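Report on one structure; see the data block that follows.
Complex shown without one protein chain; remaining protein chains in place.
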């Protein structure tokens, strides 16, 4: 289904890589060192897999200079073999055809603007005053509400919903089931009943962001919820209203940031981790998986919470003692240096 | 896109608020104290933001009587400024047009009843014997299965799925991607394979409930899964089969209640928190974020589990000791008063 192939020499030239061995070897796909065949490209980045190299049947392997010493096969030499592999493997990725034009089934408000260079797939609806720019792709079943902008080269794979006042920059990639611009969770208790607080803000997504499947990003209450450029969100993430995430930060699956949390640039939020509302996390902070950020973080570094995994019987014994920890500390005269830090 | 505007006097009269200063000032939108302009309405609820008031360019600010003392601008006086602001801001909320009628693309079973006063959007399907009542709005791509009821004034924003036997009361608001009435997770192991337990119950949602984006509520195994009136669920929440949630309770994003859990009235479940199956949580219980409820709770109050956030290095040292906690306790003669409570 994609017949493209390249010789080692062609790849070396195209990606400015060094070449050892037979440059005429032709590859038509990628594989792992362990399983790749003679017509496949593989990579060796982590020295601990060096041993797999000798047994590998891969036609071409991209690796660092040092690793290639004494390797009899065809090697492409890169300072960062993984990045080089990533770029080359894009040549072999089958892409669905998404020709410019509007599928006859699409339901588009007369006041919406759709570029003739955009792709609008089947069962897509586009609301009032929304704009779809050149090269944008709206896959099957996408719902674009009112007053939204889908920037140049954005790809909404399928069944993506932009509820209202969602503005996407350029080249934003959004996976199926993601919902951007739904009401934030704004409630006030009045006379024993919940009073809904209208959510009048929007969502602003910077260039080159990626948003995972079934991830939700609520719109702001008054001002916008903001992702700066090149933010990467995995699947099943929840971003509350008025959250601000700095450029180049990444969040792993099932993590969450509550309302008005501010996360800096180049942060890494682990899977299932949570950031409470109205906190600030500075640049270059890593939060390990399933940790809960309960206070603002002002120093770059790695932060964690939680307890280690144990067999259930040991865990029960130790966990029961957690309830006595303060008493235990006092018995050890630990009472003095208590630190709520 | 919405040209409505109101004078301070009009707002004071309409919402029964006090008025200080120039009643003829006209506002056409809302803003924060810090950023609102002369044509915007802002609010001051928390005294700690009083300082922002002096620098605010907001045309009108709603506040408590005491806060208004010496304020030279135009103030609306409310006992609860936040609630008053919430109600007034609804005046400025742009609402998508959802005229009564059925979009020609909708696929509706002949045995379904759709009120002529309901809105049925594009790519909506409605199954056998389902009923859509007056004023209900089904946004683009909603899927209503068999034997469902969508009550008066309900709004299903877009891409909401009611699988089967889901009954919504009046004015229920459901955000995109929510799935109500899917099979509960009922399994029995038989001869080394899973046997699926049919889920014959339904889902019953009370009046004025709100259900967040990508939230899932399974139908009951034999009887129904039930949300009483005015329950508020945020995004990405999982409600297992036969869960019962009392009136006016709210759950924050990514929280979950497992099968047959019973949560009382006026409970607040924090983000990412979990309630195990078959437990009972009494009225007026607050569970803090990412806590796990492993036993029934019979006293109102606030409950928590977990450990504080630390820099990773300190955390590793302390977490390793958690495995020795029982031994440590015994060494401090803590062995005697162990309490599994």
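Per-chain residue numbering starts at 1, and chain names A and B are given in the order in which the chains are listed.
Assume a contact is a pair of C-beta atoms (placed from the backbone, for glycine too) under 8 Å apart; a residue touches a chain by one contact, two chains touch by 3 or more.
This structure is a prediction, so every number in the text was calculated from the model and none was measured.
Among A:101, A:271 or A:300, which residue is in touch with the absent chain?
That would be A:271, which touches the missing chain.
Just to verify: which one of A:139, A:153 or A:246 makes contact with the chain not shown?
Within the whole complex, the residue contacting the unshown chain is A:139.
If I consider the whole complex, including the chain that's not displayed, which of A:14, A:35 or A:193 touches that chain?
A:35
One chain is left out of this view; which of B:9, B:52 or B:105 touches it in the full complex?
B:105
Kindly state which of the options B:14, B:79, B:95 or B:331 is in contact with the chain not pictured.
With B:14, B:79, B:95 or B:331 as choices, the missing chain is touched by B:331.
Which chain A residues would touch the chain omitted from the figure, given the whole complex?
1, 29-32, 35, 80, 82-83, 86-87, 89-90, 92-94, 96-97, 103, 105, 121-123, 139-141, 157-159, 173, 175-177, 208, 210, 212-214, 230, 232, 234-236, 248, 250, 252-254, 271-272, 289-290, 306-312, 315-316, 319-320, 322-326, 328-329, 332-334, 337-341
Extract the touching residues of chain B with respect to the undisplayed chain.
Counting over the whole complex, chain B touches the hidden chain at residues 105, 107, 123, 125, 127-129, 141, 143, 145-147, 159, 161, 163-164, 177, 179, 182-183, 185-188, 190, 192-200, 214, 216, 218, 222-223, 236, 238, 240, 254, 256, 258, 272, 274, 276, 286, 288, 290-295, 297, 299, 301-308, 310, 314, 316-325, 327-328, 331-332.
The rule is short, and it goes like this: only the chains that are shown with their structure count from here on.
Roughly how far is chain A from chain B, centre to centre by C-alpha average, rounded to an integer in Å?
Computed from C-alpha means, the inter-chain centre distance equals 26 Å.
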